[in-house]
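The chains shown are only part of the set, and none of them has been moved.
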């Protein structure tokens, strides 16, 4: 075999030109010139925008205070403010300045009132957990009965992790802001607001659903307490049913009952909040990857200088580093959230095979099961979106034309295709779409096995605790 | 350590020449010259074909109308025409111009009669599904009893997805045609017709088998209705048995029975069609990858200019993009098709352990089970062939000789080996041969568990619905 003889090669090349009909060639020329114009337009736009932005920046840097306070600057810190504020109402994340414009105003102190509230709640939860364990070990231990222990200990664990996270939060947010500012900015206010909007919607819907679930749970418990009326006082019956671990040790007393109810409300909030928190952080991380991808998309298929790719690569690398830092900070919460969801789904499925004692129970049960499955799916998919967005950059690198293909673009492409950027559960598993399938498969298998070998167990007797 | 001394290296090289005996060397020379001639022959062929084609193209572009209408141009649009036309007879894919020569004639309109038919069918299915759910929730809910719900809701889902797909179909087909025309063309009519032939065979065999299955199902139901004769009228018995969800609510009426039968025929068609559709699209995608690979195969191991690789890489990239677009468009159908197949196989296996009430049932049962397994295998393997074909290009890149190895070839090879090109089920799983094994493994495991702990359940009583 020899190289193509040069004259043949030349002919081939000429033929390739000729292959297209004159008409087509003309169309091509028209097309090409249109393309050029479009590119110049974009470039001009870009320069114009850049100059405007430069002017903006100059102003911004010097006169931040004068800036319009009602304009969203698209930062994660700002978007997540309300989410953290809500958490603080329930004794979590005791960090100051969450609603400030700039993350530099964030601070953590052990002496702050929020921190003290949080510590008090931790001690209170510890007592509650102790009583629960005491109750459980005095009965038969099985998959269903340890539910309150799992529920309360994960609440405690998340609270502790959140406390630790609060200490690092100011530093993390400053780092995040730095990386955000380094990224190519969005040009429209709408694009900037998108992340904040998504986060707010998640918070709102998540809170509403969890509130509905708690209400239904209470109605079902009230209903149930009538059915197993131990005493004449319906309020007392209700509290004795839902807090049997306390009145197993102590005699009934109103203050104890109120404390228990409060404790239960707080724990339920935190149990729901940890899922919301994982979603919110995922949305934040996915959104900065999207911001980068948006820029890559605009310049898709164009001839760009190596410096462009070098800059983007460094930005991408920075986001990956941030992703790693956030993952380290929240991966315990992620893990607790995931294992909790799995455990509660399995327990509910186990119960699903038993006849319901009342319609209220049936409604609550199916709502609760759907809520659990929906929540698990939502957490999984939002968390997986970080991985999806991080891979999407590769698509634009595949379209780099031959002449613009430079070592920096190559390095960028290789780094994306060989690294795995995703949130993880303590690095034991990575949250990708594949995980969702394997989790779903596990649950379905478990359900099938349950159905196949089902023998009626009476899980709905008056002794069993009816909480959450 | 030093480099091989130059004189030693020279000796080595000379020795390598001498290593072969004079006879062998002569043979080699002969062989080499034969090879050269072959290559010149191919090149000449190629140039000749190219010139011919160029001439053809020139003519074609200017005088499309004059072209022989009975010549298949090997496009997917043309091959898939009849498949879509059949679907339209059953209220799916309401898009106009499916049998036109060029995809530019495709159009979708909400006001078109096909679209309206489709919408009517959707509403009718919705009613049917509602009645079915009403019936099911009034009995015990288990793996076997929810079968009609799964069947009808997936029909509805596929119909809706197909409606949405119909809206995008003209654009997709134009894009597909563009990419097809850019590819190196086949030289023989036979190669061009291959895809159309495969698609027609799939359609024909698929439809025949599904018709046979439906017939058997009816015979088995008729047989069964004699056995459980509720009334004296055999026709009435049959309809009351197969449409028990309707006559659970309404009294028996002939028009209702006819509507139910029609609904059932349509639903059965769609339930079969979704598998055929996934296969057809897979064949189409695999076939354009094969067209590219065919070209790579012809020039296998030759010294080719970088521009050759650059061109092929861009074509490969375009096909990948198309693959991604098609996947996004049909992945819901793929998912429904897969999960349906799995569910129905599991239900049938569950039934397989019970004694059959009649010979007709036994024949129907084993035919139906084989049909289901065969269909699932066929869908999986055809879908996996897209992935297989996309990887096959790599084999030819591995054979590029040392001197012709250029950055473009390298980039091409790296892109193929690091990307995963395959149809997917909503990106949760990718349809590769590996998936087939894991699916088979799951089914076998399920069957083993079933066999091991089997207790007779009477699934064949007169109350159980006998549909599909």
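Letters A and B mark the chains as written, and numbering starts fresh at 1 in each.
Throughout what follows, a contact is a pair of C-beta atoms (placed from the backbone, for glycine too) under 8 Å apart; a residue touches a chain by one contact, two chains touch by 3 or more.
Everything numeric here is computed off the predicted structure, so don't read it as measured data.
All protein chains share one sequence; of the complete assembly in this entry, 2 are displayed, while the total copy number is 4.
The rule is short, and it goes like this: only the chains that are shown with their structure count from here on.
Per the C-alpha superposition, chain A sits rotated 90 degrees relative to chain B, a value rounded to a multiple of 5.
Centre-to-centre spacing of chain A and chain B amounts to 35 Å, using the average Cα coordinate of each chain.
Remark: chain B residues 35-36, 39, 43, 47, 50-51, 53-54, 57-58, 61-62, 142-143, 301-305, 307, 310, 317, 320, 346, 401, 403-404, 407-408, 411, 414-415, 418-419, 427-429, 442, 446, 449-450, 453 touch chain A in the complex. Every residue of chain A that touches chain B in the complex is listed here, in rising order: 1-4, 8-9, 11-13, 15, 18-21, 23-24, 388, 394, 398-399, 402, 405, 410, 413-414, 417-418, 433-434, 436-437, 441, 448-449, 451-453.
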